[in-house]
Each structure stands twice: as structure tokens, then as C-alpha cells.
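All protein chains but one are shown at their positions in the complex.
Moving on to subunit A:
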Amino acid sequence: MVTKDSMVDILLVEDNPDDAELAMRALRKHNLANRLEWVKDGAAALDFLFHRGDYTHSPNTLPRVVLLDLRLPKVDGIEVLREIRAHPETRELPVVILTSSHEERDVVATYELGVNSFVAKPVAFDEFARTVAELGMYWVLVNRVPPEIRST
């Protein structure tokens, strides 16, 4: 259970538990899954980020990256991204789309909303594992964010 004081590095928004398990396994292999929160729909993701509903006690500190699927129950990924970019406190939060879609219109739509990266999930296991691990390493370990979005 997350508390106000705990730190979350990665917010994984993924409705498919198999995909989530594969992603978390790949991250765990590189010790990146310790500070990971997995939510199963867009509404939960927004509740987590804005301390609402079940997540009133979610950490004040924003994650280092949001791995966001596009097709989600309740609120879809595009809407989640729009909400994140619409609020001043989350406007600069790094968001990476991790989706099965290869459709150009999705790439265009999310880039117009200011996504930081768009990654299509590979089907092949080793490729998928490598891609997710590299994403985790880059955004958690390599990438630097402005201090104010990680401050309390």
C-alpha cells in the first residue's frame, strides 16, 4: 500500500494483466520494479496522480514516468494524457505511450497532446522485455526532470 511518504518511480497504466506481468518482470530483472505502481484503467491513473478516490493517500511526489496504454477501460489513454497536460502540477510529467497500436493516427494524436515518447509493444517476448527494460532504465535512471515536479 502506497502512502504519502513512499516514492513511486514508474506508474504503469495497463488493463491487460498479462502485459502488465510481462512488463513488471522485465523491469524487475533490472531492479526497476520496486517503486512501481500498476493501475488498471485511466480513471485510476488520474485518481493516483491527483489524490482522489482510492488514492487520497497516494504520494505527493510525482512518478518519474507514466507508462500509459491507449485502450483503457473507463477513461482511455488519450483522455488521461489530455488531463495530465491540462493540469499545471502534472503538465511536465514525462508520459510514455506503450501500446499495441501501430496506427499513425494514434501517434499523431498523442504527439499533438505533448507525449514524451510513443512505443509500440513488440509481440516477440525478448524484444518486448528488452524494450520495456530500456524504457525503464532511461526514464528512471538516465533522464533528469525539473526539480519542482519531484518536490513535495
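Keep this in mind: contacts are C-beta pairs under 8 Å (C-beta built on N, C-alpha and C of every residue); 3 or more make two chains touch, one makes a residue touch a chain; residues count from 1.
Here is the rule we use: contacts and distances are computed from a predicted model.
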Protein name, per the UniProt record, of whichever chain is missing from view ("RNA polymerase sigma factor", "histidine kinase", "glycine dehydrogenase (aminomethyl-transferring)" or "ABC transporter permease"): "histidine kinase"
Contact footprint on subunit A, counting only the chain that is left out: 16, 18-19, 22, 25, 70-71, 99-103, 121-126, 128-129
